[in-house]
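Written below as structure tokens is the structure these notes are about.
All protein chains but one are shown in place.
In order of appearance the chains are A and B, and numbering begins at 1 in each one.
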Amino acid sequence: MLELNAVSRSFGGLMAVNDVGFSVQAGEIFGLIGPNGAGKTTLFNLITGLTPVSCGDIRFDGHNILGLPPHRIATAGMARTFQNIRLFATMSVLDNVRVPMQAFTRAGLLAGLFGLPASRSQEREMLEKSMALLELVGLADKAGDPAGSLPYGARRKLEIARALALKPKLLLLDEPAAGMNLAEKGELSGFIRDIKQRFDLTVLIIEHHVPLVMGLCDRLAVLNFGRLICVGRPEEVRKDQCVIEAYLGASHAAS
Amino acid sequence: MNIALFLQNILNGLSIGAVYSIFALGYTLVFSILGIINFAHGAVFTLGAYCTYALAVGDFGLNGLLAGLSMPFRLPFPLALLGGSLIAGITGVLVERLAFRPLRAKGADALLALVSSLGVALIIVNLLQMLVGAEIYSFPSDIFGSLPMAMIVKVGGKVLAVRTVQIIILAVSMVLLVLLAWFMNRTRMGKALQATAENPETASLLGINVDRYIVSTFFISGVLGGLAGTLIGASFGLAGPYFGVSYGLKGLAVIVLGGLGSIPGAVLGGVVIGLGEAFLPPDYSSLKEAVAFIMLFFILLARPQGLLGRQTIQKV
Partner (left out) sequence: MSAFFDQYGFLMVAIVQQALLGMSLWYPLMAGQLSLASIGFYSLGGYIAAIMGTNPWFAPWREALGPAIYPLQWLIALIVSALIGLAVGIPALRLRGIYLALATIAFVQVLNVLVLITDVTGGAVGLFGIPQPFVSRLGYIWFFGPLLVLALIFSARLTRTVAGRSFMAIRDDELAAQAMGISTTFEKVRAFVIGCALAGVTGAMSAPFLNTWNARQSSFDASVACLAYVLIGGARSIWGPLLGAALLVALPEVLRPLKDARLIMNGVVLVVACIYLPQGLAGLLASLRRPGKEAGHA
């Protein structure tokens, strides 16, 4: 589904991501973990095309996606959420979910302006699908509210619904459990499994909360200082000496 | 091109470029600390020129409210220049208080600061127009005391005219640049200003009183604007209260060319545009006013961070 080959990115001499390579199989839930500043979010930006790669190679669904603009990568079937939640804050909850669907519409500007049948049926279809997605995340009754007015947890859910609206094959979640309590984290875990089944997804997830990742993911990759130090099944990663030193050791010492 | 003409162009280009640089430094200092362009800078430039004129010459012409009046004293040009620039500096501080601080306190959209600074510019320019009228003022020929208006130098049999005002401009700019470099790199205040420009939040955490430094920046920026206005006024006359507008726009070209927020960039940008205008072939002289903007347009497309600016990394 996704293959990274010797991917690197430097910012003014600092190697944020250094020679990283792994591949994610279709249908997997793949975790990306590592201490703060390890380069996880940068790697997400490289994969989704928001930041250009310095060198290396990224293949998605068998195609080389290097150098494609982000919107082309998105419509090719890759959707993401953001660590610091980036909704369209002044637009309605409904419009937030509707916007990504628009990438697949055909009727043009004039058809929309004059309310031609093509555009009307297209609008109706988008409305139905959007409401179904909002129903799924429990935000249907908030459809008309501005997205920026939602409470924190609801915004996280809306961001996932917005990503699903792109009909992705690969869903990238950047710390979806940030700021949630234990019960909510458990619920989220179930929710991710559920949407993976329902929409036939492959999931790539960045998460700090170790129990959640260990329980949820089929495989993990561990980054430290921009380098990949370990890839494997959760129980293998748990035993890996490098990981214990670099990540688990550090976080245990801190807590 | 013969050597005399070449030297003449260099001299003209450098002297006008030096004024552009001084003026643009005022823009760039404010931008580096607030990330906002102060569109009232052109008005402060005009005001400084008129104040120097008032202090040095003292007559207020025939059209404004002050028509027929004259100042009870005349200052020698250097003192008047200093006085006019200080008044411009104080105006800079007022601009900050009126147009920028209230918006900053509310965390308002940066677009609004653009419009409010333009509003203050309108106030300053129209106040000037009301007081002294829209007529053209020029400094009298004896403004520099016993110094002649220009010297004629012969180079290789050709004539080279060196205007006294050009020498003064070059001397003043040199002194200013040295002073500014010393101030920014050697004084506590200068270093604190740089820290604030680098990152206002961290600076305030480190106990730097950000508001105070913003006020100081606007004062320095105003002084630089007033100085530049006076020097241009002494070279070409004061062509009405609106004469700062075109220099204000040209100053934008200078700072973008050099790199927004970069101090060496503002100096380099001013010199490049000054020389660019001076070396424009006579056949194309009608395009002179467009040179800066053509350069601005293409530099933006090719290298938006300017010649000496740093590329900003977008945070995701």
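Here is the rule we use: a residue touches a chain if its C-beta (ideal position, glycine included) is under 8 Å from a C-beta of that chain, and two chains touch if they have at least 3 such contacts.
Remember, predicted model here, so these are calculated numbers, not experimental data.
Contacts of the undisplayed chain with visible chains (whole complex): A, B. When the whole complex is considered, the residue among B:L82, B:I123 or B:L280 that touches the unshown chain is B:I123. Contact with the omitted chain, checked across A:M15, A:L50 or A:M214, is made by A:L50. Across B:V245, B:L280 or B:L308, the residue that sits in touch with the chain not pictured is B:V245. Residue-level contact of subunit B with the missing chain is found at 37, 98-99, 102-103, 106, 108-116, 118-124, 126-127, 129-130, 245, 249, 252-253, 256, 260, 286-287, 289-290, 293-294, 296-297, 300-301, 304, 314, 316.
Where subunit A meets the omitted chain, the residues involved are 48, 50, 69-71, 74-75, 79-80, 82, 86-91, 95, 98-100, 102-103, 105, 107, 109, 112-113, 115, 119, 122, 146, 148-149, 162, 165-166.
Keep in mind that, in the parts below, only the chains that are shown with their structure count from here on.
Distance from the subunit A centre to the subunit B centre is 49 Å, each centre being the mean of its Cα atoms.
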